[in-house]
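First the structure, in the form of C-alpha cells, and then the observations on it.
The complex appears here minus one protein chain, its other protein chains still in place.
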Amino acid sequence: RVLSSRSMASKTPVGFIGLGNMGTPMAKNLLRNGYPVIATDVFPESCKELQDTGAQVVDSPAEVAEKADRIITMLPSSPNVIEVYTGPNGILKKVKKGTLLIDSSTIDPAVSKEMAVAAEKMGAVFMDAPVSGGVGAASLAKLTFMVGGVEEEYHAAQELLTCMGANVVYCGQVGTGQAAKICNNMLLAIGMIGTAETMNLGIRLGLDPKLLAKILNMSSGRCWSSDTYNPVPGVMEGVPSANNYQGGFGTTLMAKDLGLAQNTATNTKTPVPLGSLAHQIYRVMCSRGYANKDFSSVFQFLREEEGQ
Amino acid sequence: RVLSSRSMASKTPVGFIGLGNMGTPMAKNLLRNGYPVIATDVFPESCKELQDTGAQVVDSPAEVAEKADRIITMLPSSPNVIEVYTGPNGILKKVKKGTLLIDSSTIDPAVSKEMAVAAEKMGAVFMDAPVSGGVGAASLAKLTFMVGGVEEEYHAAQELLTCMGANVVYCGQVGTGQAAKICNNMLLAIGMIGTAETMNLGIRLGLDPKLLAKILNMSSGRCWSSDTYNPVPGVMEGVPSANNYQGGFGTTLMAKDLGLAQNTATNTKTPVPLGSLAHQIYRVMCSRGYANKDFSSVFQFLREEEGQ
Amino acid sequence: RVLSSRSMASKTPVGFIGLGNMGTPMAKNLLRNGYPVIATDVFPESCKELQDTGAQVVDSPAEVAEKADRIITMLPSSPNVIEVYTGPNGILKKVKKGTLLIDSSTIDPAVSKEMAVAAEKMGAVFMDAPVSGGVGAASLAKLTFMVGGVEEEYHAAQELLTCMGANVVYCGQVGTGQAAKICNNMLLAIGMIGTAETMNLGIRLGLDPKLLAKILNMSSGRCWSSDTYNPVPGVMEGVPSANNYQGGFGTTLMAKDLGLAQNTATNTKTPVPLGSLAHQIYRVMCSRGYANKDFSSVFQFLREEEGQ
Partner (left out) sequence: RVLSSRSMASKTPVGFIGLGNMGTPMAKNLLRNGYPVIATDVFPESCKELQDTGAQVVDSPAEVAEKADRIITMLPSSPNVIEVYTGPNGILKKVKKGTLLIDSSTIDPAVSKEMAVAAEKMGAVFMDAPVSGGVGAASLAKLTFMVGGVEEEYHAAQELLTCMGANVVYCGQVGTGQAAKICNNMLLAIGMIGTAETMNLGIRLGLDPKLLAKILNMSSGRCWSSDTYNPVPGVMEGVPSANNYQGGFGTTLMAKDLGLAQNTATNTKTPVPLGSLAHQIYRVMCSRGYANKDFSSVFQFLREEEGQ
C-alpha cells in the first residue's frame, strides 16, 4: 500500500480544537515538536494563550478543517464532539478528502462510531484516542492514548500522539479506544471505593493503616488504589490523600466516566452491578461537597464519624 | 523478660485440633519439622490419616490440652471454635497455665477476642492466626499467616507457624489477624467482581480480552484479579478460569468470608457498600449452581447470554 | 381560543402505526368506537389481522400522515420511534399542518422532546402518552395513559385515548408522560424485589408466608407488590406467582424500562442507588433464564436453594 501524502509531509500544520486544561498543554507539545498548529476554541482567552505560544488561531472548526489535513479534538463531552464535527460550522462542513481526524475526548463509543461514519461519507478518517493521565501528564507529554480506528491509519496517528504521550496503544476498530478508557476507569472506581471501604473497616478493627496497606499489597487484595494511590491520609506521600484530596482526578470527572460506562452497559445489556453502584456513590458525593476533590476522597466520605 | 520454658523446649509436643482439608497438611508439616503432634478431630477418618503419618491421636480437645502446651486449631467457623475452646470437653477445661493457643480458623474477630479473654482467665495465651492460601499452599508450607495477639508471644508462635507457611505477619492485638484476613478477602472479592464486569463490558464493546487485560494491567485499573488470576477463559494459563473454574477458592468460602466482613462492618457501624453488594452477589451465586466453582466464575455468572 | 377543525370532526380517520401485541388491540378499540383507522406496520401479518377487522392498511408512516390528521404510534423502543417519525418514509416527511401526533411507546423522555421539536417545525403537535397495563388491559380498553404535551391539545388527545383506556392523566410538558411511566416502573421494580427479599427472609426465619404478607400489608412495609401482586406462590390467587410466573409483565420489559430510568437518571445527574441495583438484578435475570417470566419471578431467582 502507498503511504498517503499526508503522513509523508510530517511537519505540515496540525489542527487542534478544544483548548481547555488538557488541550492547551497537548497543543503546546505539538508546537514544541515543531508542528505548526492551527487552533480554535469557544473561549477567546484560551485561544490567546496558545496564540502567544506560536499557534495560528482561527474562528471555527470548519476553518481549521480548511487549513489542516490532520486535526486533533479534545472536548468535554459527547454533545460538544457532535457540534464540533457535524454542527453548522463543524469540521465536516469543510473537511478535505483524506484528512485524519483524531478525537481525544472521552465520550460514548457509540458517538465515536457515528462520527466515524459521518467522516467517512466526506472521505475523511476518524479515530478515537482518549487519554489517561491528568493535566500534569499532559504538560510533560506523559499521557497514555488508547486508539480505535482503521489499523492502516494507526501509524499516522501515532506520529502525532507520541509528541503528547508516553504510551500509545492500538485497541481495535473505531470506538475501542473509548471502550478501553471507560473499562479502565470503571475498574479503577470500583478498586478505589473498595480500597476505601476496606481500609476504613480495618482501621475500625484496630489495624494500623500502613500495616494494613502493606498486607493488602503483598496479598490478593492488592490493586492500584491500594499500592499506588492509597486513599488514607498518612499511608503514602505524594498522592492526593496526603494533600487533603487536592489535585488528582476530580470526583465530577469520575462520575462522568462512570455515567458513560453505565450508559454503554445499559445499551449493550451488560450487567455491571459494582460499576453501577460505584457510579451512584460518586454521583451522591458530587451532591454533597466532594465534586472538586480527588476521587480518592471517597475514603473521607465513607469515614466521617457519626455526630460530626 | 525471661523466656518461658515453653518456647525454650522447642521440640516438645504440639497439639493440633481440626484435621480437615487444610488442617491435615498443616499438621503434617509440623511432623516433618520434627515436632511430635497430638491431634484430634470429630471425624475418625481424618484422625486415622494423621495417625498413620506419626501423630498421636486422642479423644478430645481437653485431652490435647492435658498433653501439650502449644496447641493449634484449624476449624470451619465460629461455633466450632467456641465449642472446641469452651465446650464441655474443650481445651479450656484442662489447659495448663502458660499454654500457647493459636487459632488459624477464619472467624469473627469478636469471637477471637472472647476466646482470648476466656484463655487469659485460665492463665493461657490465645492468638488468632488465620491463613491465606489454599490446600496447595498448605501442603507446600507456603501459607501466609496473619497473627493477632500479645506481642511478647509472637516469636513463640512464629517458630511453629514458619513450619507451615512462607509468610508470617504480626498484625497487632488479638483479633487483628482475623481483621487483616477479612479485609483482604473483601477487597479481593470486590476486585474480582469488578474485573469480571469490566472484562465482560469490554468484550461486548469489541475489545479483545487479552488486549484489554494488558491495557488494564499497565493502567490504574490493575488489580490482583486482573493481572494474576484473570477470570476470563483464555487470558491466562494455570488459573481456574483456564480450567472451567475447577479448584481455587470456592464461591461458598468467599461467601462465608464476606459474611464475616458484613457482620463485622455492621457491628462496628462501618459502611461497606461495595463489600456488601459483593457478599450478596456471591450469596446468589451459591444458590444458583456456583457454590463449588472457583470464585472467579462470577465472570461466567454475569456473562451468560440471554436466551440460554 | 378556536377549537381546531381537527377536534371538531371527531370521526375522521385516525392513523395507527405499530401493530404489535399492544398496538393491535388498541387500534381495534378505536375501530370499535367508530373511528376509521389507517394503519401500518413493518410486519405484513400484523397488518393483515387489523385489515380483517376493518382498518385500511397503507405502506408507510409517511402515507398514514398523508391520510390522517390524528396519528397514534405504539413502538418497541427509541430507535423505532425516531425512524417512524423522522426516517426517509417517516411521518414528518408528509405530515399536514395541525396534525396531532400521539406516541404511546415507552421511550426516553429526551427522545420525546426531540420528536416534539421536529414535529413543531412541520406545524404538527407531538404528545407522549405511554401506557401502564398489559395486553389484557389493552384488549379491554382498561389502560392508563400518562400524557405529556401542550395543555391546549390535551382534550383532543383525551378523546381518542379514552377509547383505549380507563384512566388518562395529564402530566405536564412534553416528556412528562414518559417521566411518570418510568418513575412508576422504577419504584415498582424496587418494591417487587424488596418484597421478594423480605418474604424470602421471613420464610427462612420461620414465618408463614400468608401471615407475613398479612402483617406487612397492615403495616408500613405495605406496597403494591406485597398486597396486590405478591411474588410468593400460594399467597394470592390470580397473579403470575400462582401460575409459575407465566403471563404478566416480563422480566425483559422491566429491564428495558429500568434501563430508561437509568439513562434518564445518568443524564440528569440524579442518584438512584436502589433503582440502579434493581436494573442490574433484572439484567442478570434476563441472562439466566428468566427473560420471559413475569418480573415477580425475582422471588424464585433469589430463593433457589443451594445445591440445586
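A few points about this structure:
In order of appearance the chains are A, B and C, and numbering begins at 1 in each one.
The working rule: contacts are C-beta pairs under 8 Å (C-beta built on N, C-alpha and C of every residue); 3 or more make two chains touch, one makes a residue touch a chain.
Being a predicted model, the structure only gives us computed values, none of them experimental.
Summary of contacts with the chain left out: across B:C171, B:L277 or B:V298, the touching residue is B:L277. Of B:P36, B:G259 or B:G289, it is B:G259 that touches the chain left out of the display.
When the whole complex is considered, the residue among C:M146, C:L161, C:L253 or C:C286 that touches the unshown chain is C:M146. Shown as candidates are C:T176, C:S241 or C:S297; the residue that touches the absent chain is C:T176.
Considering the full assembly, B:C286 is the residue among B:V14, B:A116, B:C286 or B:L302 that touches the omitted chain. For subunit A, the list of residues touching the undisplayed chain reads 277, 284, 286-289, 291, 301-308. The set of subunit B residues touching the chain not shown comprises 255, 259, 262-263, 266-267, 269-273, 276-277, 279-281, 283-284, 286-287.
Listed by residue number, the positions of subunit C touching the unshown chain are 109, 132, 144, 146, 167, 169, 171-173, 175-176, 179-180, 182-188, 190-191, 193-195, 197-202, 204-208, 211-212, 215-216, 218-226, 228-229, 261, 264-265, 268-275, 277-278, 281, 302, 306.
Note that in this section only the chains that are shown with their structure count from here on.
For the touching copies subunit B and subunit C, the fraction of interface residue numbers used by both exceeds half; the interface is of the same-residue type.
Copies subunit A and subunit B of the same sequence differ by a rotation of 180 degrees once their CA atoms are superposed, given in steps of 5.
Averaging Cα coordinates per chain places subunit A and subunit C 38 Å apart. With centres set at the average Cα position, the gap from subunit B to subunit C is 51 Å.
Across the assembly, subunit B contributes 277, 302, 306 as residues in contact with two or more other chains.
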